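Omission of a single protein chain aside, the complex is shown with its protein chains in their original locations.
For chain A:
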Amino acid sequence: MSPPLLGVEEEGQSNASLVASSGSMDCLSQSGSGLKERNYLGLSDCSSVDSSTITSLSKENKNNLNLKATELRLGLPGSQSPERDPDLALLKSGKLDEKLLFPLLPSKDGICASSQKTVVSGNKRGFSDTMNGFPEMKSSGYTEGNWIFHASGSESESPQSVGQGKFPSNSTINVMLSSRSSGAQPAAVNKEVPPKASQERPRATNGSSHNQITTNNNSSAPAAKAQVVGWPPIRSFRKNTLATTSKNNDELDGKLGPGALFIKVSMDGAPYLRKVDLRTYSTYQELSSALEKMFSCFTIGQCGSHGTPGREMLSESKLRDLLHGSEYVLTYEDKDGDWMLVGDVPWELFINSCKRLKIMKSSDAIGLAPRVMEKSKNRN
């Protein structure tokens, strides 16, 4: 064990010897004596900010800040120093605003870009008290990441990052990418990659991984594939190859290809989705048995037996029987985005309009029944 070479034993001593900063704005307040709550941003009042406040603030700010600088500079306080100066001035003067706008940003004189990245890991603990049930969530790891993208001083970017309404609970840092509201040019997109990725900029022409990120976020899918740069750790060559392969499969929207028609099937409580090729089945019964095998606790009940071509409508009574008879029902999301019970339209019509399948608990599906009836009635 190497002796402490540089005499950093006492709490905060390193800071004392190294830090010339004034006031309370320690980037690293290690005076927390190894407490879990590390205030990496040196914002002692940070932890008292509550999640909902931040979100609502963000939304407001999003509107305000959209009017600012159009150039999106990523994560790092811009790359060209000349541009930075006006920003610095802005920060200094708008100190108070800044605190509001970037509640997690150390409102210090310098733009402490890098410190924010630490928030990713550090603030996880810092905010765990204030967030509702986050630590308890299974893969909640990144939820806190939502606030982190107050783009380090490039205010223009901050709206994107902070005003992020759409992220799912599991989203990771790349949340920034989802908002294109300030009309960034595609070229700037690569810069928009989250702070971790800020260094990516020069690779604008290069990474198809970036393109992948871009495409993902341009589609307004709520399950935004928010990505952290360099995570999961997969080499570019592999990423590029995967990207090409998936394009070939056209799997995202279950687009009709000449060959397969893959759509996703999810089941409440199952840890993973499956994909099925609807073209390999010709009746509801076949689909039902295939799914039954895949998700072995699923039963489609009486629905399948009626799945013969021809206009057969489920009568209300049959539907009730179905719902009461089995624990799970098969539902699908159609082109209109509505969730319907499977089985009430002819098979051909079904595969043309089905976007994804979901195996729901029948208790959740009760609410579907009236709609199905209505839609069916409307079709009559």
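Observations on the model:
The rule is simple: a residue touches a chain if its C-beta (ideal position, glycine included) is under 8 Å from a C-beta of that chain, and two chains touch if they have at least 3 such contacts; residues count from 1.
One rule holds in what follows: contacts and distances are computed from a predicted model.
Remark: of the listed names "F-box domain-containing protein", "Cardiotrophin-like cytokine factor 1", "6-phosphofructo-2-kinase domain-containing protein" or "serine C-palmitoyltransferase", the one matching the undisplayed chain in UniProt is "F-box domain-containing protein".
By the touch criterion stated above, the residues of chain A touching the omitted chain are 1-6, 8-9, 14-15, 17-21, 25-28, 30, 34, 36, 38, 40, 42, 76-79, 81, 84, 108-115, 117-118, 120-122, 124-125, 136, 138-142, 152-153, 168, 170-172, 195-203, 206-207, 209, 212, 216, 223, 225, 227-239, 241-242, 245-246, 248-249, 264, 266, 271-275.
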